[in-house]
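Here you go, one structure.
For this depiction, one protein chain was excluded, whereas all remaining protein chains were kept in their positions.
We call the chains A and B, going by the order they appear; numbering starts again at 1 in every chain.
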Amino acid sequence: MNEAIQELLGRFGEAVQEWTQVTPNEVRFTVSSVVWREVAQYLRDAPLWQMDYPADLTVWDTGNEFWLYLRLWSSVYNHNVILFTAISREEPRIASLATLYPGVDWHEREMYDMYGVIFEGHPNLKRILLPDDWEGFPFRKDYVAVPSGDPLRGPQPVD
Amino acid sequence: MEILSQGMVINVGPQHPSTHGVLRLILTLDGEQIVACEPVIGYLHRGLEKMMERRPYRHNIPFTDRLDYLAALSNNLAICQCIERLGGVEVPERAQYIRVLLMELQRIASHLVFLGTFGTDLGATTMFLYAFREREMVLDLLEECTGARLTYNWVRVGGVPDDLPEGFGEKVLDFVKVFRQRMDEYDRLLTRNRIFRSRTQGIGVLPKEMALAYGCSGPMARASGIAYDIRKVAPYEVYDRVEFDVPVLEDGDVWARYLVRMEEMRQSLRIIEQVLRDMPDGAVQTKLPKVFKPPAGIAYSRVESPRGELSFMMVSDGSSNPVRVHIRAPSFVNLSVLPRLLEGAKVADLVAILGSIDVVLGEIDR
Partner (left out) sequence: MEAIVQFFRDYPLLWTLVKAVVLANFTLAIPLAVIYIERKVAGFIQSRLGPVHVGPQGTFQTVADALKLLLKEDIVPAGADKRFFYIAPYIAFVSVVLSFMVLPFAPGWVALEMNVAVLFVIGVSLFNVVSILMAGWSSNNKYSLLGGLRAVAQLLSYEVPMVLSVLVVVVYTGSMSLTGIIEYQVQHGWNIMHPPVMIAAIIYFVCALAEINRTPFDLPEAESELVSGFNTEYSGMRFALFFAAEFANNFFITAFAAALFFGGWDGPILPPIVWTFVKVFVMIFVFMWVRWTPPRLRIDQILRFAWQFLVPVSLANLLFAVALGVR
């Protein structure tokens, strides 16, 4: 594991903003959003990492920015990696990993649906849980909704 | 010369006798062959993750019953483990044993629902009644312990709310004995039936690489050759102290998934017997302060629910409400591979394949 971490740090250098080894087989990296896709691809293909199983991808809103969380697992080595990155709230765009890991396809759609994050390169970025004509992104911290009086539409966002 | 034919677009669900929950599938057919499939979900979306941000940590546990409502205790356990990791809370040993006992009973109940509905989908309606007859026994046991039959809400941060009732162990062992015989009955009814095999063998094959790349977990992954069972790979509670086998098959078809689940039920019986034998005495819950504010940070928990890897992720900023709760539901990820599984399959196989994925819409939509 240590050797693998050193190799990754050597490869990406400055783009890895911080990292911690939480347990002997779990390490967390915070990377810059520019290298998001390269790091994920590296982790999948590098022989020391071989993270072939995309466990989870999600977004959360701190009020100032959006943070992404990607958890990967390797079926070869049984180690876990969590990747964090921050993107801006006004222009939430980031590279899509759907073509690398088909398993995050629906997760990215859900994050677009709930937060409005645009995943560039996603084959089918449209709403997944909410109706297709829903306006607004409900999980954002500044989302305000009032009852609309229509039982089928539910609460609608107030601009 | 090619015969030009237009694909027929057919809509399955959201109300349909065979969709397991409110799931809508838009199929494009060419005769009896499925050309494309688009699942439409979200009919059961309640915004649980957002609702959880407004409540103190422990008030969110009842919500989790409504996620995977066929295996509610696994959801309870997952969220409690996540909060425990965030707050650094220890769980007493007896509570860990009780949790494992309930998880395995819950696994049997959930797999029995799979068995019943799977048989009905394929036409063996009798299987449904037999499976639910046994499930009644499990539900009676769980009701005696927790007070509820479906939404148990019986795991707390730091343990379980109360100790097991008097004589519970003997009743569970009686059930185990009866159930072992009944499982042989199921084998005679379904597993050795040639028609059942011809409907399930070679159907809906999920290759190992596809299963890994899509993040499939649980019986779907284990039937495709991936030895991924969180109880073995990253043991929690007392799973590292009990002996049990994890069935892993190579074929990846519907038949393999059915066999994996049948065998898992048998292994659950083994775990239950060992747990009852080894359970120590002691406290069942670590007391927490009234206002519980875990330190700022991010934690996640992984649990092997009957459907696969159920994982909760929480972000805390030191206040009494979480900043974010994210639920990684196994059915959500397992369902995303359905369009690939259905490419080239026949309409009559759709029901078998969808039944073998064993989805619960509650956790897909949240």
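Everything that follows uses one rule, which is that contacts are C-beta pairs under 8 Å (C-beta built on N, C-alpha and C of every residue); 3 or more make two chains touch, one makes a residue touch a chain.
Only a predicted model underlies this, so the values are computations on that prediction, with no experimental measurement involved.
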item	value
For the chain not depicted, the shown chains it touches	B
Of B:124, B:157, B:275 or B:341, the one touching the omitted chain in the full complex	B:124
Identified contact with the non-displayed chain, of B:199, B:231, B:302 or B:366	B:199
Positions on chain B where the hidden chain makes contact	8, 10, 16-18, 32, 119-126, 129-130, 133, 189-190, 193, 195-196, 198-199, 346-351
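Here is the rule we go by: only the chains that are shown with their structure count from here on.
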item	value
Chain centre separation in whole Å, for chain B relative to chain A (CA means)	25
Footprint of chain B on chain A - complex, ascending	52-56, 58, 60-62, 69, 71, 75, 78, 82, 101-106, 127-131, 138-139
Of chain B, residues touching chain A in the complex	41-42, 45, 47, 49-50, 210, 212-216, 226-228, 233-234, 298, 300, 309, 311, 313, 315, 317, 323-324, 326, 328, 332-333, 336-337, 365-366
